[in-house]
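One chain of protein is taken out of this complex; the other chains stay put.
Chain lettering (A and B) follows the sequence in which the chains are written, and residue indices restart at 1 in each chain.
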Amino acid sequence: MRKNLKRLTAVGLTAVLGAGLLAGCGGKDGESKDGKVELVMSVWDSDQQPVMEKMAEAYNKEHPNVTVKTQLTTWSEYWTKLEASATGGSAPDIITMNVLHVEEYADAGILMDLTEAEAESDLKINENFPAPLVDGYTVDGKLYGIPKDFDTNAVFYNKEIFDKAGVAYPQDGWTFEDFRKTCEDLQAAGLGEGVYPTAINRNSGQTTYISSVFANGGYLLSEGNEKSGWGEQATIDAVQPWLDLVLDGLSPTLQQMADTDPDAMFQGGQLAMYFSGNYMITSYNNTLEGKYGIAKRPTFNGKDTDIINGLAFSVSANTKHPEEAKDFALWLGSEEAQKIQGESGVCISARNDCQQYFVDAHDEVDCQVFLDNVANAELLPHCKVTSELSQVEKKYLEPAWKGEISLEEACKNIAKEQDPILEKMNSK
Amino acid sequence: MKTSRARGHLIIHIILIAGIAITVFPFLWMIFTSFKTLPESMKIPPTILPESLNTESYKYVFDVLPFAKIYLNTVVITVLTVLFQVAFCTMAAYGFARIEFPFKNALFLILLAILMVPGQIFLIPQYLIIQNLGLTNTIPGLFLPHLFSAFGTFLLRQFFMSLPKELEEAALLDGCNRFQIFGKIMLPLVKPGIVALVIFTARFAWNDFMWPLIVNTDPQKMTLAPSLSLLKGQYATNYPVQMAGAVLAVIPMIIVFIIFQKQFIEGVAQSGIKG
């Protein structure tokens, strides 16, 4: 035993030292003698990774000295990982960014200011991209990301459930009242065990009630993020009809939706209608191909407002190859790059002249609604403390969703607790 | 006498078998679900056995993940972690349990204190150290912080403490030095403890999720647990696919454990006979 142990220790030590030396010899990431540069681009969506690789290949054809590697981390760990590498000053050269995090990362000096580079290029960002997206990645007048894609929302419906119940499919131009009536008709027709007309989850505001808040003249965050809008009567009145669907049994209960995500319920054939974004189409095609349709969201208060959210390509301020990284990021906004992305059909390219490719890529369902909605879309409300604000919303909306307290009481309490958080944020 | 013992054994068997039902059921459920289709996995009431042996989920998992590479990486990291950790911990445990030297108790208390700190606080500082050493995306970077274990030291110290002092004192009087005593006398006696640590460490290294995820970005050096997380998207939950991934992640460790166990149990049994 002792002999073995000694031998093991010796072998092990050699291995560690050897590996350490090898790592030392390997040199710094992405540098080499022949002028070749390797950039790293982070992404969290495995459906998107192949497309990003395709774009990288196309860029490499024009710029043979630059290769781009994609780095996939799933959503739940993406931000923790980015945080660790950014703290150590070694964030990926190109970072896939969303609006919820851009301010925080820009403020901490982790993202490169792209204003000048954009101005010098022929990208014409204000002309070529939807304004809410450009605004979303502009912090204190500086541009920190080249819009990549966007998502808007629609009603996805399960044709089999509708056919079985003998209820007509949702029609574009329908109102919220029509939507509720459809839910009631479906239920009256008798759905299978555990099947519901729809699912309205507390935390799915982006696809459901937040757009109604805007349509109703309410807001969640005031201009300049100074005040919570949850206490406004217009806000409360916009959320109430959605909540009523849950309280009236047209949607699974909050507990059921916590047990099984409504998205899984829809894919498992347990929901007749589900509000979701275009980013889910690839998944739905895997599980429900040919069995589902897409309809425009019902109008609320006579308006068909929707919520738009989008991703962008940001550049790390600490990149070892600032020129190459900037050039690649700007190229990612070009017609050529965004066409490749759109044609893949996994997401809608942000660039105005490339949006249509997504619709063309899908023969199986009509995706035009997602483009039509852009004209009437508001950017998803966000600020630096969004995650903290949403915990407050969770705290009070949950009992409201269970019917334990009134929505009005919940909303007033949310506003009361969110205001000091915003005040603290603004005082820093 | 004999019949009462037989009756006693029967009761023990009944208890043990009931326990086994609870122990094994989740595994069976994992396997059953992995062969269902998504709609079947969400049926009310649930079906017990899958309606048909649907292997779509496994096909999907193998499409997404390069399992051969992932298994190999995980095995290499697990073996290296176990070897070093056990070697280091055995030495330190002996030192703390059996040798008197200044500041021993203070040092031991500090090590013990490490066990009491929420593990997550080490994540980012350790990452920064590994980065400064230039070891991100290397195999050593994946296991270096885990070679040093306060837990393992504590575990083995308990085993050393339970050995009779006379053994060692006699050897010291015979003129053996500490290293000889450690290797010749003490090590064989704490074999059961070493076995326990080997299993514990192997389990830990095999299942480690957050650290390899943070420290490694190279798909060539990907390990098992972080790969599994790639099966769940930002929005989608597909129970059969998740269960198929879980089955593939669990099975090698179970096989390895069964093989390991046979060898070690013999070793343990022998030390019992000698003792």
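Here, contacts are C-beta pairs under 8 Å (C-beta built on N, C-alpha and C of every residue); 3 or more make two chains touch, one makes a residue touch a chain.
Operating definition for what follows: contacts and distances are computed from a predicted model.
The complex lacks one chain in this depiction; which UniProt name from "Sugar ABC transporter permease", "Electron transfer flavoprotein subunit alpha", "Aminotransferase class I/II-fold pyridoxal phosphate-dependent enzyme" or "Acyl-CoA synthetase" does that chain carry?
In UniProt, the chain that is not shown appears as "Sugar ABC transporter permease".
Specify the residue from the set B:75, B:91 or B:171 that touches the hidden chain.
Result: among the candidates, B:91 touches the missing chain.
Among A:49, A:67, A:87 or A:175, which residue is in contact with the omitted chain in the full complex?
Result: among the candidates, A:87 touches the missing chain.
Go through chain B and note every residue touching the omitted chain.
8-9, 12-13, 15-16, 19-20, 22-27, 29-30, 33, 41-46, 48, 88-89, 91-92, 94-96, 99-102, 104, 107, 110-122, 124-126, 129, 144-145, 147-151, 153-155, 158-159, 161-162, 164-165, 172, 177-179, 182, 189, 192-193, 195-196, 199-200, 203, 206-207, 209, 224-225, 228-229, 239, 242-243, 245-246, 249-250, 253-254, 257-258, 261, 265, 268-269, 271-272, 275
Since one chain isn't shown, list which residues of chain A touch it in the complete complex.
Listed in rising order, the touching residues are 80, 83, 86-87, 104, 108, 110, 194, 201-203, 252, 254-261, 385, 387-388, 390-391, 394-395, 398, 401-402.
Everything below uses one rule, namely that only the chains that are shown with their structure count from here on.
From the mean C-alpha coordinate of chain A to that of chain B, what's the distance rounded to whole Å?
Inter-chain centre distance comes to 37 Å.
Looking at the complex, which residues from chain A come into contact with chain B?
For this pair, the touching residues of chain A are 1-2, 5, 8-9, 11-12, 15-16, 19-20, 22-24, 26, 29, 40, 44-47, 71-77, 80-81, 83-85, 87-88, 90, 92, 193-194, 260-261, 263-265, 267-270, 279-280, 283, 287.
Within their complex, state which residues of chain B touch chain A.
By the definition above, chain B touches chain A via 38-39, 41-42, 44, 64, 80, 83-84, 87, 90, 123-124, 127-128, 131, 133-141, 144, 182-184, 187-188, 191, 210, 213-214, 217, 219, 226, 229-230, 232-239.
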